[in-house]
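All protein chains but one are shown at their positions in the complex.
We call the chains A and B, going by the order they appear; numbering starts again at 1 in every chain.
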Amino acid sequence: MTKVLEVNELKTHFFTRDGVVKAVDGVSFSLEKGEILGLVGESGSGKTVTGFSLLGLVDAPGQIVGGTIQLNGENLVGLPEKKLRAKRGKNIAMIFQDPIATLNPLLTIRTQMSLALEAHARMNKREIESRCIDVLTKVGIPDPAARLDSYPHEFSGGMRQRVAIAITLLHSPGVIVADEPTTALDVSIQAQILSEMRSLARETGTAMIWISHDLATVSSLATRLLVMYAGKVVEEGPTAQVLKNPRHPYTRGLIDSLPAMAKPGEPLTQISGTTPSLLSLPPGCPFAPRCDRASEVCVQDPTPETNADRMWRCHHPMQEEEAVR
Amino acid sequence: MANTHSPLFRFWREFSENRLAVVALLIVLALMVLALFAPYIVPQNPYDLETLSLMDARRAPGFIGSGGYVHFLGTDPQGRDLLSAIFYGLRISIMIGIAAGCIALVLGTSVGIFAAYVGGKIENFLMRIVDLQLSFPAILLALVLVALLGQGKFQLIAALVAAQYAYFARTAYGAAKGERKKDYVEAALATPLSGFQVAFKHLLPNCMPPLIVVATVQIASAISLEATLSFLGLGLPVTEPAWHAHFKRISLHDERSLLDFGLSGRCSYYFDRGDQHCWRSNQRPV
Partner (left out) sequence: MSLFFQVDQVTREFHPKISLGDKIASKLGARVETRSVKAVNNVSFQLEEGQTLGLVGESGCGKSTLGKLAAGILETSEGTVLLDQKPVMKDGKKTTTRIQTVFQDPFASLDPRMKVGEAVAEGPIANNLVSKADAIAYVKDWFARVGLDPDFTDRYPHQFSGGQRQRIAIARALAMQPDLLICDEPVASLDVSIQAQIINLFLQLRKDLNLTCLFISHDLSVVRHVSDRVAVMYLGKIVEEGETSAVFENPAHPYTKALLASVPKLVLDKDELVQFEAIEGEIPSPLSPPPGCYFAPRCPYVGEKCNQTNPPLETVGFERKAACFYIPADFEKANKQA
């Protein structure tokens, strides 16, 4: 298998008035062709900033301060904006949470798609049209030739997100970063898009990073899971294994706190406290103040432990026999 | 999230970061101090006819008059010290500007929020009147009113208020209309709280940021409107020196525009800058 993306010790910090916010603090992972990687975390865990960093879309006061992002063997960190722009959309593309904000309300889908195409390729009108119809069909838009001249407001929410996905597919990028693309959608529409994405990755070999706060949604797509907490990856591994036998207490807490894990009407297993402010992180393991397994050693930074293809960052990991069920 | 600073402190922190805004604030404060303490600063009280002497009339700057002090800016045809007159004029200009601005603010805001809150026919009626008024230049309306009411401080303020409340009403209405749809207003209505409480405890404070911005512009424009009226001879009686009455008299048109710029334009510009900052900082999700 070929690695299309390799991220090593990525650090993105925000230099704010109140101090340095280490939104992403040493994140490493790699992505193979056609693989879907799930990036799970709560708000403020740094999952979205990780996605933005990959495309070089971090705005001031944020800055990538360390690490490497190897896209097809080429390091993107430190690349001038001009070169990054040549890659963005062509080799690596992003799908955003809100399709209303991504599409320009004043332009037809055809105009928006041809603009996106012409940014990286020289094509005549006929080629453009056939390419557009091609990708719109791929994402499951009925009668794409007729819909090309519609404006975004003429589409429903789910269809709009499909159009946004179609635009990212125009140049068949090797990597797609999807930031909560189904969160704003209804359950039934979400299910449709999830199954489209699944077959897309399978057919085109596009690798995907699926960012979400929803464990269940991510698990329906991703073969590997990355769990982030306070800017760090606390656990990584194949989806089924992580869900069945999480090693980090935070992952375990996330799974246990789902209503489906308790009998109706019974209290849920809850993680106490709130996510810490990134400005005043506790020393050592950031999860320690909320963790019921924490001890004195937790004030020291836990070193990542690996076992086969799994990784966790905890002094007191869950053991095999503590599997969820 | 443990942001325990008071809103005022946060406003000041944001404000003080903008040097231009701080300089502008200092200028405004200096003008205020000058106006407030004018009797202690300048040598002559231009209202006090006893201190005036026609011997000193139309003298050039630097002339030492019968009072035994230097007329730094010279004197006018009645023998008044121009520097003193400017400082005293400042008092009236600022007083009328701020009084008219504040009364217009209260009146306009009440009309706007009331219209947004009650809705229906009353809303339409009130806002169409406001729209009608906004379609005429404020100066025209003020001119007509002064002509009808006659000259004098209170008449002038009344004319300015009538000309300017519409701007506040429109702004407050727009802001309140937006806030009205938000959940917290719905929550207050569902409690249930009375309409009066909802309008003044919830809508009003949340409509303030744009209103403050408009107020800074409108106070400045009240000052220049008052100046314009005086210049046209419809302002205060000659016995009361307001700023621009002097410019008319000494016909220093260049200086006039310069000072006009200095007082009305510049100050409000910096006021604005500061307020927009404050507004933005309050809007930012924490």
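To be clear about the criterion, contacts are C-beta pairs under 8 Å (C-beta built on N, C-alpha and C of every residue); 3 or more make two chains touch, one makes a residue touch a chain.
These numbers were taken from a predicted model, which means no experiment stands behind them.
Taking every chain of the complex into account, the omitted one touches A, B. Checked against the hidden chain, the listed residues A:Val65, A:Leu84, A:Ile100 or A:Ile189 yield one contact partner: A:Ile189. Shown as candidates are A:Asn124, A:Gln270 or A:Gln319; the residue that touches the absent chain is A:Gln270.
Looking at subunit B, the residues touching the absent chain are 1-4, 7, 182-184, 186-194, 197, 201-202, 205-206, 208, 282, 285-286. Residues of subunit A that touch the chain left out of view are 42-43, 156-159, 186-192, 194-195, 198, 213-217, 219-221, 223, 239-240, 243-244, 253-255, 257-262, 264-265, 267-272, 274-275, 324-325.
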